[in-house]
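One protein chain is absent from this view; the other protein chains keep their places.
Chain naming follows the written order as A and B, and within any one chain the residues start at number 1.
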Amino acid sequence: MTSAVTTRAAQRDALSHWANKHRRWLFALPAMTFIVCLIAFPVVWTAWLSLTDASGSVRAESTFVGLKNYGDILTDTHRFWPAVGRTISFTVVVLFFEMLFGLGIALLLWRPFRGEKWVRIAILMPLVATPVAVGMMWRLIFDPSIGPVNRLLVAVGIPAQPWLAGEFTALPTTMFMDIWQWTPMVTLILLAGLTSLSDEPQEAARVDGASGWQTLRWITLPMLRPTLIVALLLRGIDALKTFDILIAAKGKGGGSFNEVETLNLYAYGLSFDYNEYALSSTVLILFFVIIVTCIFLLTRKREESAS
Amino acid sequence: MIQSRRYKVFRFTMLVLVVLFLVLPIVWMVLAAFKTNVDIYDVAKTIAFMPTLENFTKVFAQGNFGAYIINSSVVALSATAASLVLGVPAAFAMSRFVMNKSALVVLMARVIPGISLLVPWYYIFSNLRLVGSLWVLILSHMFVSLPLIVYIMMGFFDGLPLEIEESGLVDGLTHIGAFWHLMVPLSRGGMATAGILSFIFSWNNFMFALVLSGSSTKTLPVAIYDFIGYASIDWGALMAASTVVTVPIMVIALFTQRYIVAGLTAGATKG
Partner (left out) sequence: MSMVSRRAVLAAAGGLVAAATVGCSANTGGGDSGGSTTVKVTMANHVWTENVKKAIPEFEKASGLKIEITQLAEDQLSDQYNVKLNAGTSEIDVMMYRPLQEGRLFAQNKYFADLTSKAKADATWNLADFQAAPIAATTYQGKVVGVPIITEREVLYYRKDLLQKAGLSVPKTLDELQAAAKAIKAANPDVAGFVARTSKSPAVTQFSSFLYSMGGDWVDASGKAAVNSDAAKKAYAFYGGLIKNYGPANVSTDMSWPEAMAIFTQGKAAFYTEADSLYKNATDPAKSKVADTVGFAVFPAGPAGSKPYNIPSWALGINDASKNQANAWKFILWATSKEQTLAQQKGGIPGARTSVWADADGTSSYPKDLAEAIAASTKGGVDHDRPIVAQVVKAREAVGQPIVDSIKGSDVTASVETAVKAFQAVLDTEKK
């Protein structure tokens, strides 16, 4: 009996020892396996399709054409390159404002105050509203003839603007919609980071006579760097892939002049409107490459800050 | 930190502006839910109008909204919970051991545009006879949640000092024990944030549910689209449906928002 118990205890110890020794992979492997399993087939399939001339139906006969699609897409200055331009400008603008406003609001919410519960709830609201419904809501609000925004402007003497209907005002209007909806997410992430920071350095700085601004710039922000990069990364990827509000605002093709067509919308249109599966896969692969490059540049920064 | 009076006034004004900016459009949307379609277009009736419940009656009569709410809840909760279980340890390992390549793999899940997943996933899952079940929805939502949780928690763990774990080891805990008994409680704030964001993303996810759900497992966003009719855009009903979708999740947000700043206890330990 005793020997059985000792053996069991010994086994448990050995298991625990083994587990602790290999905890690095024990912890990480389940998540990674899950992702790889779900991702492998689609990625291979998409890459394969991009090397064929599949169109009409995915299961129809198609021939291998090598890199021809890539050549066609990369030399397409009519739809592809403008889409790249729109994707980048959209992302850069919304990221800039979302990080700026997000940080500002997080700093405002940092220290406890009365009524903070209600402010936090208010902040969650744009995030929580279904993007698709939000897109429709803004479409109505910005309607050139019957929407409240133009009515308000006209009442104070400013001429009515085309907003979503104008060829050149559509994209900026969608940027506004995106900033409205996603600044709260950045706020939340940064707030969580701020509240996990230790108070010591900041107290020390205050004692030394540093002003609020100085403390912020030289102490708080550098300490917040890892979180800032996380927010930048997560929000940046999502912004590059923005889809719901653009489709809800302008419909398929991003408007009659493709005025809000980003790469994601273009690939979607190629796939679902034109049934050009090979071309769509090509655009997706190229899109993927662009995103990965951006991430690469950002993670380099994370490595630097980790050291 | 002593807050100057000027700062307090400044903060108050800014917060009021921020709240108004964020909340007004939604208030407008909710008001619209109580108007008839004709009134919605009529700007004169923005604030003074005859409220009607017909939109909500339409919403609850036409759509089986009780079931959709349950579907959305189950899927979002399960996906978030499962992603936390898989993701928090992974984030910890990736933070402590600087596993950048692995972290990138996890991030890839978020990078892949949804469209390239639709047909292959539908193909695989329909062959596994999983289409239309809640399982496939949970799995596809986990796919989106996992990278989010891993990255937020990674950033969080990066900010926690190594001394905590070391003091745990000194006290006789194993590494895993230190993780479980010390690090996890300290990261409650981060987990709450990551959890809430993951829940929200899952709740509002539309693309996957559209293709992979069956008629009994439809989720709320897909149900909203039922109101966009060929014969009309029923704005009133659409706004009412949107309001209905948003209310449950706002209630949940109400109860969990205090965990978002629960990191205050973490600060106390370090101070």
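By definition in this document, a residue touches a chain if its C-beta (ideal position, glycine included) is under 8 Å from a C-beta of that chain, and two chains touch if they have at least 3 such contacts.
Owing to the predicted nature of the structure, the values given are computational and were not obtained by experimental measurement.
Within the full complex, the residue among A:Pro30, A:Pro82, A:Pro148 or A:Pro162 touching the omitted chain is A:Pro162.
Considering the whole complex, the residue from A:Gly56, A:Gly71, A:Gly85 or A:Gly115 that touches the absent chain is A:Gly56. Seen from chain B, the chain kept out of the figure touches residues 36-38, 41, 74-75, 77-78, 80-82, 84-85, 118-119, 122-123, 126, 129-135, 138, 184-185, 188, 191-192, 195, 210-211, 214-217, 222, 225-233, 259.
Mapped onto chain A, the interface with the missing chain covers residues 56-60, 144-146, 160, 162, 164-165, 167, 250-253, 255-257, 271-275.
Please note the rule applied: only the chains that are shown with their structure count from here on.
Centres computed as Cα averages put chain A at a distance of 14 Å from chain B. Contact residues of chain B toward chain A in the complex are 1, 3, 7-8, 11, 14-15, 18-19, 21-23, 25-26, 28-29, 32, 40-41, 43, 46, 86-87, 89-90, 92-94, 96-100, 102-117, 119-121, 124, 139, 142-143, 146-148, 150-152, 154-156, 158-160, 174-176, 179, 189-190, 192-193, 196-197, 200, 203-204, 206-207, 220-221, 224-225, 235, 238-239, 241-242, 245-246, 249-250, 253-254, 257-258, 260-261, 263-264, 266-267, 270-271. Every residue of chain A that touches chain B in the complex is listed here, in rising order: 16, 19-20, 23-28, 30-32, 34-36, 38-39, 41-43, 45-46, 58, 104-105, 108-109, 111, 113, 117-133, 136-138, 140-141, 146, 148, 151, 180, 183-185, 188-189, 191-193, 195-200, 202, 206, 212, 223, 226-227, 229-230, 233-234, 237-238, 241, 243-244, 264, 267-268, 271, 280-281, 284, 287-288, 291-292, 295, 299, 303, 306.
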